[in-house]
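Missing here: one protein chain of the complex. Every other protein chain is in place.
A, B and C label the chains in the order they appear, each numbered from 1.
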Amino acid sequence: MEPYIHKIHYYETDKMGITHHSNYVRFMEEARTDYLEKQGYGYTKFESEGITSPVLAVECHYHRSTTFDDEICITVAVEQYTGVKVTFRYTMTDEKSDKPLFTGKTEHCFIDKNGSPVIVRKKYPLLDALLKSLAAKDGEPV
Amino acid sequence: MEPYIHKIHYYETDKMGITHHSNYVRFMEEARTDYLEKQGYGYTKFESEGITSPVLAVECHYHRSTTFDDEICITVAVEQYTGVKVTFRYTMTDEKSDKPLFTGKTEHCFIDKNGSPVIVRKKYPLLDALLKSLAAKDGEPV
Amino acid sequence: MEPYIHKIHYYETDKMGITHHSNYVRFMEEARTDYLEKQGYGYTKFESEGITSPVLAVECHYHRSTTFDDEICITVAVEQYTGVKVTFRYTMTDEKSDKPLFTGKTEHCFIDKNGSPVIVRKKYPLLDALLKSLAAKDGEPV
Partner (left out) sequence: MEPYIHKIHYYETDKMGITHHSNYVRFMEEARTDYLEKQGYGYTKFESEGITSPVLAVECHYHRSTTFDDEICITVAVEQYTGVKVTFRYTMTDEKSDKPLFTGKTEHCFIDKNGSPVIVRKKYPLLDALLKSLAAKDGEPV
């Protein structure tokens, strides 16, 4: 699958001259959205089924700084899926030099329109099958 | 009325070493929210009446740059109110030196839960009276 | 010239369910950066010559709201160039429906590394010629 590319915008830099560290959490969201879309289970599908997927935890490891105009290459994988929660893993490298920039994780649950937790394993067989198969391919054992 | 104070955060600066110009649109929103709250017509009241107030236009004039840790003093006034639309005027000065930093305007309409335009003059007498009186005090003739 | 495309990210939406209005100032910056790059006078060239181009004024007119996943098509033109200041004009339309979304302007001066104003007409003949020709093509008379 094609990795997601994010080109750093001027407004994403800070006084230190580098991309502000908070923005990488946003880049992970961009890449995750794109990844699920490409898997055939994009946001519109989530929405039409009345579920959203709030973030429970985030982990960021910054290896090299970036700055305006740099192109970041982001790959996404499903690290773990329990039937109720899913963890994504992200690897960012510099598009030109291929040097490692960042690794991170985000953990999510699923909730319905009333904010109640959704057991994907029981209620959403298609999403369940997809996440299971992605975790089997790239993930770590639960 | 007490002006609203915004202290510049590190993440609001950019590679040029100054506060990124897009953030002033956010500072205007912060100050407007605070201003309406202090006038007794805060966001909760708007929401309980089922109206929101989208932005139609923004105008920004940057006089002096600011940077991390600077404190910006923001005053808000109602520039114009037509019974349907309202324009706010903002003046930002440096808290320490009192030097002018920024002047701006935002123009708003009002919509109900279905996204239909609301004629405040007809439907919301209290809000209408408030905006009229604020415009009479600080504003320019329609 | 190819227009610049910005796809709305989830983090750019707000509680109203639409793209927060402050983000359009950032979209204008993205499109302007891309435009100058395509004209052969990108940020790297500016930087190598020791000049930056702070924003003096911004104008935004919001015609239709957008939301997550919408693709915005942005065209940029030089509205006016005085030899010292330049004004860009932006038109945003919906990529799918071609409906008008937003029009805006940004006005800029140029400063050197010490923050002193730069008279482009006198000091930077190449940039001067470029801005003159762009203004002649798309702009309004000074």
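The criterion applied here is as follows: a residue touches a chain if its C-beta (ideal position, glycine included) is under 8 Å from a C-beta of that chain, and two chains touch if they have at least 3 such contacts.
These figures come from a predicted structure and were not determined experimentally.
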Which positions on subunit A touch the chain that was left off?
16, 18, 21-23, 25-26, 29, 52, 54-62, 65
Missing-chain contacts mapped onto subunit B
9-11, 26, 29-30, 33, 42-44, 68-69
Residue-wise, where is subunit C in contact with the chain that is not depicted?
10-11, 13-15, 17, 20, 22, 67-68
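Criterion: only the chains that are shown with their structure count from here on.
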Of all the chains, which has the CA centre nearest the overall CA centre?
C
So which chain is the furthest away from subunit B, centre to centre on CA atoms?
A
Busiest chain-chain interface by contact pairs, anyone?
B-C
Cα centroid separation between subunit A and subunit B, in whole Å?
35
Can you compute the centre-to-centre distance for subunit A and subunit C, using the mean CA position of each chain? Integer Å is fine.
30
So, in whole Å, the Cα centroid of subunit B is separated from that of subunit C by 24
For subunit B, which residues are shared contacts with two or more other chains?
22
